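For reference, the structure discussed in these notes is given below.
Here the complex is missing a single protein chain, while all its other protein chains stay put.
What follows is subunit A.
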Amino acid sequence: MKYKDYYQTLNVERDASQEDVKRSYRKLARKYHPDVSKLPDAEDRFKELGEAYDVLGDPEKRAAYDRMGSEWRNGQDFEPPPNWDEGFEFRGAGNQAGGQPDFHDIFEKMFGGAHGAHARQRPVDARGEDHHAKVLIDLEDSYRGAQRSISLQVPVMDAQGHVSLETRTLNVTIPKGIRAGQHLRLSGQGGAGTTLGTAGDLYLEIAFREHPRFQVDGRDVSLELPVAPWEAALGAQIAVPTPDGSVEMTVPAGSSGGRRLRLKGKGVPASQPGDLYVILNIVLPPADSDSAKAAYGAMQQAFNFDPRAHFYR
């Protein structure tokens, strides 16, 4: 078992007041909440915060946690001292009502990463709960459709109410045209129901992995395309890569850098497909040989061109 320094996670001193613990938690939670933050590790950070606050935010659990001693460091292997939980009467918040408080359960709750896995009371013969998970797919998968194996971490509760994480692998068909932010519903793959055939559904919220070349905005996709000065000036036929093969595009003569050209219907191929925007980026060839220098010299002679003619006003 690894020691987790919840005080360090919440960025408070060990003698911080409950008010300070709450304030620091709220402040960090606003910063790392996955719906608000765009940091890549926001989700993990937020989970760690929740777990730490679950313990330190509750004076009873905090006192029990403090009994572990303060000499442990984050990530260190440790065994809880014997009788660490002696003499604590837990109110049973978050615990099942009735019966003796289960210290082991509370301990697991403190160290087993059980945050968020609450057993909800349900009427007896109800349909299973609908479950949610977020999955990352490649933009190409949405363009072509794909078959993918997806690993999900599932909190599983045993008969004693102890929670552990299990990995569940699902083979899923990614339908062509799915967009970031949309959900994919997998019937009957959610929580088990009380009778056969009443399992809940699993909803996968789709997000795209960052792509080195393409930017996605809803259905529309954009791409920066390097072009030579003469291609922009004289016009050209250019093969443009898309997430599904390349397409021929005409660059009109007299194009300037930063010009946005639209390839209609070449965005995410939904029922109403999006567009692909190609942004021209004019790249200058280096003047690294005599003939190249001569060519730039010839340009200078040929043009009476002042790029700053309208610059100072």
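Quick note on the criterion: contacts are C-beta pairs under 8 Å (C-beta built on N, C-alpha and C of every residue); 3 or more make two chains touch, one makes a residue touch a chain; residues count from 1.
Methods note: contacts and distances are computed from a predicted model.
Q: Between "Transcriptional regulator, MerR family", "Sulfite reductase (NADPH) hemoprotein beta-component", "tRNA N6-adenosine threonylcarbamoyltransferase" or "2Fe-2S iron-sulfur cluster-binding protein", which matches the UniProt record of the unshown chain?
A: Hidden chain, UniProt protein name: "Transcriptional regulator, MerR family".
Q: Using the touch definition up top, pick the residue from A:14, A:30, A:209 or A:293 that touches the left-out chain.
A: A:30
Q: Out of A:184, A:236, A:263 or A:283, which is the one that touches the chain we can't see?
A: A:184
Q: Looking beyond the chains shown, say which of A:9, A:24 or A:222 touches the absent one.
A: A:222
Q: State which residues belonging to subunit A touch the missing partner chain.
A: Per the touch rule, subunit A residues meeting the hidden chain are 26, 29-30, 33-36, 38, 50, 127, 129-130, 132, 147, 170-173, 175, 177-178, 181-187, 189, 200-201, 203-205, 215, 217, 222, 224, 258, 260, 270, 279.
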